[in-house]
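Let me give you the structure first, and then I'll get to my questions.
One protein chain omitted, others in place.
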Amino acid sequence: MISRKPHIIGKPFPLIEAQRKLTGRSCYAGDEKPRSGQLYARILFSERPHARFQLHHVEAARSAPGVAALLTGQDLATRLGAQVEDRELLATAEVLYVGQPLAVVAAETPEAAEAALARIQVTYEDLPAVFDIEEALQGRVQVHPHWATYRGTDALQGDPRRNLAHTLRFRRGEPEDAMARAHVVVEHAYTTAPLHHAPLETHGAVAHRRGDQIVMWVHTQAPFLQRAVIARALKLPLNQVRLIGQCVGGSFGGKVHVSIEGLLAAIAREVDRPVRLHLTREEEFSATFITPAMRARIRMAADAQGRLVALQAVYDWNVGASVDLFLHQLESVLLAGTGPYVIPNVSIEVNAIYTHLPPAAPMRGLSLAHVHWAVEQHMDELAERVGMSPVDFRLWNLVKGGDKLFPHFVMHATGLESCAWETTKAIDWHPEAIPTGPNAMTGQGMALGWSPILIMPGCKNRVTIQCDGEDLCTVIVDGMDVGQGYYAFITQLIAFELNIPVEWISVLPTDTDAYEPEWQAVYQNLLWSTGRALLRATQELKRQVLSYVSEMWEEPVTNLDIVEGDIISYATRRRMSFRELLERGSGQGAPLVFRATGEYAASTDGGALDQRLQAFAATGYAAEVTVNMKTGHFVITQLAGAVDVGHALNPEGVRAQLKGGLVQGISTTVLEKMEFEDGRPISTDFMHYPIATTADLPRKLYPVVVEVPQSTGPYGARDVSNHVIIGAAAAIGNAIYRATGVRIRDLPITAQKVYDALQRAEKGQAP
Amino acid sequence: MKHAISFILNQEEIQLTVDSHRTLLDVLRDDLGLTGAKQGCDTGECGACSVLLNGVVVNACMVLAPEADGAEILTVEGLADEEELHPLQRSFIDHHGVQCGYCAPGMLIAAKALLNRTSRPHEEEIREALVGNLCRCGAYPDIIKSIQVASRARR
Partner (left out) sequence: MHTFDYIRLHSLEEVAQHLAQGPGVRLMGGGNVLLLAIRRGEEAPQKVLDVKTIPELRDVRYHHNQGLKLGAAVPLQHLATGLEVRRHYPLLYQTAQKLASPQVRNRATIGGTLAWASPVSELAAPMLCYDTVCYLWSPRGRRDVPLHAFYLGDFRTVLMEDELITHVHLPPPPQRSHGVYLRQTVRHDGRRMIAATAVWAMRKQQNLTRWRIAVLGVDDRPKRIPEAEAALEGNPHPEDIQRALEIVQAHIHPQDVIYARADYRRVVLNALLQQGIHQVIHQLQSMRS
């Protein structure tokens, strides 16, 4: 009796790189062995938020000892952007934010590079700068007066005179009328602070022009996207730029888009020696990207039975000097902007507003965390006004499978309800505040959330599997493992599908030369699209192998299978090792090679947003806090977070992602804020940008895995990493309210804000 | 100013000449090619460059290279015994104590320092021992678990 090996799907599976990472052998930015003849690049950054500037003594810098090349905006005037080219590679005449690159140099040593840049004197003629979105919208100062001339702006709904970069709108029913007739209407504004991805590994890369190709070893999340942007900026054909992905020490979205990589490619083009660049911590904070602050203005209405009848929401994002990297997020915000509820009358407006802050880039699921920070606190308040419990009110209005949410999108089966039950159960839900000490009150709060899995237009994913005698099974992918377990997932699935030992499989470094130049790979929600591509590749590969053996054994293919690394015939019981077959070759000394590629692209018939929408990941959270009523000091005592992952292919891996997301959720809810002083970042180290430590963990942290299979996902699975953070802030905010009776509507939640709100409440002022 | 220094690094004697102002981290990474200790902040805030200096955990970015003269140093590269992984490393693999992995070498060293002085630490002690090691992925719960399991497995 031949049985299929108990499958490794749904079983523990460690991270592929774990052993290398834990023995110090992984190659992160700055870890590359110096290459022969290597040069070191440094960048000169703007110190003013908005100014006309001039560089003096550039020639002196160029001729400084050890300098191999130096570029300024005068030498290379070009623009950068994936969809909208609203950034300059090197500033040419005006700077638009502090930290904008002015010059890049390559020299024999880092010290020589520094010394050369020190020779450049920058004179600024300051211009009025605007940092606040309200002020920006008044349009007295324009961040991008020549906006309309940038490539890509024609596809945007913007108004450069008001610094409006882009607007998205969604409307259903008659929200104004419904509001007027509603039983209860609640209206508030919610705000958040700018954040930083703050990966422990700062940005770095090595570039080397070899002939007419610039080869780059990068530590980024999206080599294909970056290759396209860099090539266009340098006006090179795509095949003249090659990016090879290396180990990434944390990205969270901060290493998706081109930051220093474009400058490095430009300076490497000038020389024929390898050039290395590695940012300092201060540069990482002050000269890469920030995650934008949000302001949400929400009006929500319910009828006397507690049914939501209308929502009017405006989400404004302060995207700094560039919207390009954030455009995709705006679409997600539009789709998720109601929260996971059925509301018949809706109007949502999503605005991106330019200011003189550093360019914006999304961070993990945080834009959606901020949307839910608003919606889910609002839901709690509305529940109270209609006299329902937070749980009942949400369940009563929840989106369910079969709901037609958008013209082209019908909701699939979802675990939203389980997320609510499981998380509240985990913290032993009690809806009332409890005194837990002198001056101490303990309260609990919950939140639900959802997050669209949305494929960017024109993007695909591809997996190529090759089986041969030399390397057994090599895999070429176009996504990057940034610690979320992508390579483990690939390995696990191939081992399962081909039924071969895990040890045979090696995933090659992601290399843009592996696919044709125009390839645009998806870089987020990878499980979804890569998983689908992978299944196509394994099916094709298996077909090839079995047809080959079928000819050799003169047996019909339908008799054959691969089982635990052996090729077997169910009919004749014949069996041979697949490995031996590969190693033996085809006879006549020629190697035997099987190779198959699978591809997945979202439906491209029509680029409408809801046609690119694949699914909604469902999430749920429950938090408990204890608050000192005299000082506002609070401690998060419990936090539970659930994601409906469809099917947990690697359960411990999923739980690890969940726990990490919850910790990041706490960190971004109570600690983090990028501080600026007149546009100049002052949060430039971990002292001034505190992130959570082990001391900030709650006593009890519950990762909850919910599995309502997704019929269209690989094995019924959905992604997890981006979604785990979504409701943490809202649940904590709701718990603070439950404990104290005051509501904090501005992130981060600090003890001082809670104290201030308690004081206002005591004086009878509006909280 | 140049200093001819010698120290024991991962049980091997090292002799070299260093400038006064360079840090132990510079020397490990640039001169000796040991890049296991990471450069995360250069301000002693993140712990990614943690090494054992005479048996206690320090941030190598905050130690001057000449201070290492005569010292015994252990980096993550010296943790495994030949081919055999250290129980901590094994446990980090088994319990998902590593995500992006940039903090992992420092975490392992901080954990080793803890186990050197407390054979079976309880959760609170582990938390306290790791406050100087930042993990942006938020993998702390699994890191703590990895250390706890490893310490229990030891004789």
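Letters A and B mark the chains in the order given here, with residues in each chain numbered from 1 onward.
Everything that follows uses one rule, which is that a residue touches a chain if its C-beta (ideal position, glycine included) is under 8 Å from a C-beta of that chain, and two chains touch if they have at least 3 such contacts.
Just so you know, these numbers come straight off a predicted model, no measurement behind them.
**Student:** I'm checking contacts with the chain that's been left out. Which of A:Gln377, A:Asn628 or A:Ser721 qualifies?
**Tutor:** Touches the omitted chain: A:Asn628.
**Student:** Using the document's definition of touch, tell me which of B:Val57, B:Ile73 or B:Cys103 contacts the absent chain.
**Tutor:** B:Val57
**Student:** Residue-wise, where is chain B in contact with the chain that is not depicted?
**Tutor:** These residues of chain B touch the chain that is not shown: 1, 3, 19-21, 23, 42-44, 47, 50, 53, 56-59, 62-64, 66-67, 69, 110, 113-114, 117, 128-129, 131-133.
**Student:** List the residues of chain A that touch the chain left out of this view.
**Tutor:** Output for chain A: 439, 628, 630-631, 633, 671, 675, 682, 687-688, 690, 692-696, 750-752, 755.
Just so it is clear, only the chains that are shown with their structure count from here on.
**Student:** Averaged over CA atoms, how far is the centre of chain A from the centre of chain B? Could you give it in whole Å?
**Tutor:** From the centre of chain A to the centre of chain B is 30 Å.
**Student:** Across the complex, what residues on chain B touch chain A?
**Tutor:** Those residues of chain B that touch chain A are 29, 33-43, 45-46, 48, 75-77, 79-80, 85, 89, 92-96, 98-105, 108, 126-128, 130-131, 133-142, 144.
**Student:** So in the complex, the part of chain A that touches chain B is made up of which residues?
**Tutor:** Chain A reaches chain B through residues 12, 14-15, 17-19, 21-28, 30-31, 33, 198-202, 247-252, 278, 280-281, 482-485, 652-653, 655-657, 659-664, 667, 685-687, 691-695, 697, 701.
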